[in-house]
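This view holds just a subset of the chains, kept in their places.
Read from first to last, the chains carry the letters A, B and C; within each, the first residue is number 1.
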């Protein structure tokens, strides 16, 4: 029995609330159990310098966490004066994941920036950020289409992320914080609606794992991602 | 007629939601119309160096704003690498305001830190932060008393804050962003349940004002603060 | 009897030395007793980006303190790598105060920057900075007029600042450091030659105060500011 008492292949209760933020062009509050991430999309009519003149757009992300999102308070990054390595790693992952399903040549020379802010953290915040970030992006792009600023939807298909891990030898889906903190390995998978892989990251925390175990983690993730993609369709439908 | 169509002495719809944050020792979501501030209290069993050995505790605050809390996106302070002067000014104000109603000798050598994070910003965020921060503080202290870690409640009375301003010559209460941006002067008052003044800050934005106008602003603030203090009592009751 | 043995409504000896700095376009050494602030105006033929094309000018200020201006040495901000929140709060106040008496449409698209550096600190440095900063600004503008670069004087009237406080229950004018450190409340008022209010800031340090006490502080400040404005006229006359 895993700590959360869920089945090994069972997601937490997941909710994707569309457009909770009054001022953003698109937004989503992604709840994976007690993990709550507010994702807000901003449309900017400018692009990074390396894209000037290419006709291509860009999708990027920033990630943050409220200091008391966590059980123990975490120091505010604005006070420390820099984003941690972990924060930067996560926001780069979110951006890459969303770009992988975006035909940037259809976006034109504009940038969509997705702010993912963790209001409450109970494990899996990067997966909730990617899953909710896709919804915020889709809603912002739909608004651009409705305004006639985009002809065609640049998104090729949905993309979602889910964590897995090995806990006392068992492979399991969607770890909460208590499970993650004691897992011997954990992994994050970013997968598309058609079952393609966008990112895979697996780390031995305490002990290396076999390639068979890795294959089991991937199979669990495929099952979880399919469910998340169904919820994304409802949220943007 | 003021832009928001409210009466000159009319607050926005105000809600103070107690304990929305699962992990904090006390918390409050303060909504002043479309301004939403999440205030979370953390109890720390350590104090700043200058208080060591005095038997006195400390109350302090940090303030932040989600990048897309605002109509136009604001750059993330963790990315810029420092808190702005405005942020530091506000968090010092919140801390001073809460300390003014705290008998720190009753708190013992511990620190309560209040994180005030603006989820949505439509004017008056510092006032919502002080008003909600008091609720978060009161709830955290009550928990300490329930746990037997505090004998007596260190709070002397409630404290709330409200903004006022002069708009086209009229003095008015609780400006929203559109009103604030075009006001010729604005003010913030921090007042206690018994009507005492903790802080007064008034600034001419476009044109100096008379001491009569200042007196009118103070009278409006006294009326608004009384209503906020009633709501605090309900939230902590 | 107050610690400084002055009457409750008595300023310290105040001197405003015009143009002590050889290289600045205008300057003033403001001495409020043992508080000495060197204010130097620099005329810049460029403006902040948000004013480009508006035909309006800008007045801004920076504030600093020599490390050994104080009784105990203060760490150098250039070594710490950032200006403190207090410093930023003060320099924003100085800038706002001077802009309130400047018709910026008469200044043209140029910026006057006022550097206020505290050579010696014995309380009331921000008030000395505003009061001396006005003189430096006026002298720089007069030079621009003499050079034919300005047609009309953009200043509407003089502006000065003075502190007040409540010490052992008594309201008193122009606190020195020893008085300020033990006051139960302190306040800073920025007032114009015609008696208008530009800024009011009052803080309870130890205990909230009544609105009657606030009114007494304002009355003391009005008396003090009138004297400072007389001295400004002599310094710029």
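As a working rule, a residue touches a chain if its C-beta (ideal position, glycine included) is under 8 Å from a C-beta of that chain, and two chains touch if they have at least 3 such contacts.
What you see is a predicted model, and the numbers here were worked out from it, not measured in a lab.
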Identical protein chains across the whole complex (3 displayed): 6
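As a convention for this text, only the chains that are shown with their structure count from here on.
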Chain contact graph, described as a line, ring, star, complete graph or other shape: line
Between subunit B and subunit A, distance of the C-alpha-averaged centres to the nearest whole Å: 33
For subunit B paired with subunit C, centre-to-centre distance based on mean C-alpha positions, whole Å: 28
For subunit A paired with subunit C, centre-to-centre distance based on mean C-alpha positions, whole Å: 51
Contacts with 2+ other chains: residues of subunit B: 82-83
Subunit B - residues contacting subunit A, complex: 21-24, 27, 34, 38, 40, 42, 44, 62, 64, 66-71, 73, 76-83, 87, 113, 115, 117, 119-120
Subunit B contact footprint on subunit C (complex, rising order): 82-85, 88-89, 91-92, 96, 100-101, 192, 195-204, 207-211, 214, 218, 222
